[in-house]
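Handing you this structure, nothing more for now.
With one protein chain withheld, the remaining protein chains of the complex are depicted in position.
Should a chain be cited, it is by its letter among A, B and C, assigned in written order, with residues numbered from 1 in that chain.
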Amino acid sequence: MASKIKVKVKLNGDVAEVKSLMMHPMETGSRKDPDTGATIPAHHITQLTFTNNNEPVMIVNCSTAVSRDPYFSFNFAGAKAGDTFAVSWVDNKGESDSTEVVLT
Amino acid sequence: MQPGRRLFIRGVLALAALTAVPRALLAMAWPANAFGAVAASDAMNELFGTSQSTPSDAITLGAPEIAENGAVVPISIETSLPDVQSISVIVDKNPRPLAVSFEIPPGTQANVACRIKMGETSPVRAIVKTPDGLFSTEKEVKVTIGGCGG
Amino acid sequence: MNFRILFPLLAVSLLAAAPGPLLGLEVSRELPITADQAESAIKAAEAVRKRAAAAGNEWLQTGSLLEEAREAVSNEQWQRALERAQHATRQSELAIEQAERESTAWRERVVR
Partner (left out) sequence: MLNTLKLWSLALWLMWPAYAVGGPEEDRIAFQAYFQARFPEVPLSDYVNGIYALDENARQQWEQIEEFPPYEFAVEEGQLLFDRPFGNGRTYGDCFDNQGIGVRQDYPRFDPVLGEVVTLELAINQCRQLNGEPPYDYESNELVSLSAYMAWTSRGKKINVVIPEDPRALAAYESGKQFYYSKRGQLNFACSDCHVTSAGLYVRADHLSASLGHPSHFPVYRSKLGRMISLHSRFYGCIRDVRARPFEEQSIEYRNLEYFLTYMSNGLIINGPGARK
């Protein structure tokens, strides 16, 4: 399946401005299914890693209090056109997703 | 409740061991104990070894006064403090107060934004870790009952 | 202006929420309700619900009241079935009145 991570990186000199959005339910574990009344188990991203040319530029540790379809933005220095920028996450069920873009 | 939670945390740790560790670049495993803490001070202790932080004007916390939607509260944190190692967000009145924690390698600017959930009106605190210690700022965000849209 | 909205709103919702006896509905306390009475009340409620629906204005709760009434019948709770059916009937009657009133009253609200 195609990655459900979207990433937009804007180069501003050597500073990369990163915005990323990913599809994930981010279930809290305290919601109940409206039809069955059963508790929906927690299902959330635990850790996100952003790398530029394989060097980590940001690691985000998440709880269930990060909103559904999480969004993150940050800036890092030392980027240039042609760099390979990658985003990946793992969640509490061991699922994962990743994507990469070449900076322009 | 407790055994269940411990089991959950063990599960998470096991998963982290299985999936995350091979990625050698990870700085630190997911801090399960800090995220599992029910009291904000416990979350701080688990994450930093202390629950004390120094209020700082050098941190700007962007958060709405009244959240349009408790499920999606946009927040941003920016600081001019040097050598920032991490930025963490604590929502005191959430069932698990530690919401998110950004680990910031050298070269990355201390300027982050994300969207979080808030169960009720609560102080939102940004905790910034530097080699000089923990610094913080806070802002109260009101969460109201929605109208038809909410 | 707010009262113009609130007042009818309150009146209608109070009426609709009120239990049968308050509305002067015949809910006998002395004689036990028979299965026939309960079932004919449901039949009547269903008929008037259909009229409200045909007027394009069935209320939200009416269907579930009728469902509760039928469930009560299957549990042989005739009194409960009758009350639910009568509540549903009253809702549909009010809905039909509302639709009839609105068939002309809406014109006064048109932005001119």
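Following the convention adopted for this analysis, a contact is a pair of C-beta atoms (placed from the backbone, for glycine too) under 8 Å apart; a residue touches a chain by one contact, two chains touch by 3 or more.
Not measured: the values here are computed from a predicted model.
Residue-wise, the contact with the chain that is not shown comes from B:Ala71, picked out of B:Met44, B:Ala71 or B:Ile127. Contact between chain B and the absent chain runs through residues 64-69, 71-74, 76, 113, 115, 144-150.
Where chain C meets the omitted chain, the residues involved are 1-2, 5, 8-9, 12-13, 16, 53, 56-63, 91, 94-95, 98-99, 101-102, 105-107, 109-112. Where chain A meets the omitted chain, the residues involved are 4, 6, 8, 19-21, 23, 25, 67-69, 71, 73.
Assume only the chains that are shown with their structure count from here on.
Relative to chain A, the chain whose mean Cα position lies farthest away is C. Distance between chain centres (mean CA atoms), chain B to chain C: 51 Å. For the pair chain A and chain B, the distance between mean C-alpha positions equals 16 Å. The touching residues of chain B, when paired with chain A in their complex, are 8, 11-12, 15-16, 18-20, 23, 25-28, 30-31, 35, 71-73, 76, 91, 94-96, 98-105, 107-109, 111-118.
Considering their complex, residues 15, 26, 28, 30, 42, 46-47, 49, 51, 54-68, 70-78, 88, 90, 92-94, 96 of chain A touch chain B.
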